[in-house]
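In what follows, a structure is listed as structure tokens, so that the remarks can point back to it.
Up next, subunit A:
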Amino acid sequence: MGNVLVYVENSETGVAPIAFELLGAARRLAAGLGGEVEALVAAGATAELAPALGAADVILRMEHPALSPYLPEAHVAALTEAIRSRDPQVVLVGNTSAGIDVAAGAAAATQRPLVAYCTGLAVDGEAVVAHSQVYGGKLVATTRTEGPGVFTVVAGAFPGAEGQSGGKAAEATLAAPATLGSLHTRFIAATAPSGGIDIGRADRLVSVGRGIGGPENLELAQELAAALGAELGASRPVVDSGWLPKARQVGKSGMTVKPKLYVAVGISGAPEHLEGMREAELILAVNSDANAPIFEVAHFGSTCDLFDLLPALTERLQAS
Partner candidate 1 sequence: MSKVEPGRVREDEHLIVEGMDISGHWNRMFEQRVLWSHDTGPLEKLTAITGAESLAYCYQCGKCTSACPVDSVGSYSPRKIFRKVQTGTDLLTNPDLWLCTTCANCLRVCPKEVNMISIMPALREVAVTEANVPPELQKAFENTFQHGNPLGEPARKRADWVAEAGAPATILPRERRPVDVLFYVECYWSYHPRGRDAARAFARVMEKLGVDWGILGPEEKCSCDSQRLAGERGLFEMLAEQNIRTLAKYEFSRMVTSDPHAYNALRNEYPKLGAEYPIQHYTQFLAPLMGQLPWKRRLDYKVTFHDPCYLGRHNGEYDAPREMIRQIPGLQFTEMFRCKANGYCCGGGGGGMWLDSFTGNHVTERLSERRVREAVETGAEMLVVCCPYEVSRFEDAVKSTGNEGRLLVRDVIELVDEALR
Partner candidate 2 sequence: MPSDRILVIGGGPAGLEAARAAAEIGTPVTILEERDRLGGAPDSASYSTVTLDDRPAGEILEQARRAVESHDLIETRLQTRLTAFAGEVGDFRATVAGPDGATATVECGSVIVATGFQHFDPGRETQAYGYYEYEDVITLVDAERMFSQGKFVRPSTGEPPRQVCFIQCVGSRDRRIGNEYCSKVCCGISSKQAIEVRELVPDCRVFIFYIDMRMYGFWENKIYWVAQEQHKVNYVRGIVTEIIKKGDQLVVKGEDTTMGRPMEVPMDVVVLAVGMEPSPGTRAVASLLGVAQEKHGFIEPAGGAFDTVSTSVPGIFVAGAAAGPKDLDDTISMAGAAAMKAVAAVRRLALTH
């Protein structure tokens, strides 16, 4: 019989949406394992965060000034402490920016195996079977973890609704580890997304990926966007290459968008990108590689050369 511990990512804006997805997944796993769901909420103050976590059986509250705002080192220590004191079989962490810091750090500190990029989790006997997206989503790995383990879960892989429901959880206080008093990391400042464009609010988006070739070709996408009345978005490589500003990035480290129309141009569809746009109502993908993972989430796709298709489409839309 094993418990499932969920690391609840949070910030000054509250509990991160991923936490509910994890709680939902945890409920099913706990059922399979015959254990309970415990939610670790570690922050400067947890009173306002805990009530949202009713889907858990037990809410573990850990408070310390070093835990807010988020500091990787502090949260690794917090999760490590929780794992040591509660000894869960399964630890779930979101595969988010914070998750990357926290899950591996805690797994290493507790000598537990870690399975990353999970999109599916199931119990098989005593073991946890996980499906993970690897190689940019081109392959799916199935792993079997017999003993205790840490799993990082891709956002969007589990519905959040299950984790938001639930009754009244028991609450327990966990003492913050002493190491939080002598950290080597300091929070300096936070910045909101750079102003101007907010692609999160656009109801139509034309997003470009590496397939666009170079900044000189962005014009093609811009013209299409103009013809559609859409904003221009981009995948991470395009932003990292400096072709478009960060504010236009869709995906894990950029914006999560839910427009009515999402046109993905030259985007192969790395999991980090899909995470940010799979909720769009209508997804159209243009990519010359028929095996590109973007076609997994798109509703309609074309393998036409984007340099042929975009001008043709733009012209047609302008005419209509």
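The rule is short, and it goes like this: a residue touches a chain if its C-beta (ideal position, glycine included) is under 8 Å from a C-beta of that chain, and two chains touch if they have at least 3 such contacts; residues count from 1.
As a selection rule, all candidates are chains of the complex that A comes from, given by their letters.
Quick caveat, the model's predicted, so the values are computed rather than measured.
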{"item": "Touching candidate for subunit A, same complex, options 1 or 2", "value": "1"}
{"item": "Residues of subunit A touching candidate 1 in the complex", "value": "213-218, 241-245"}
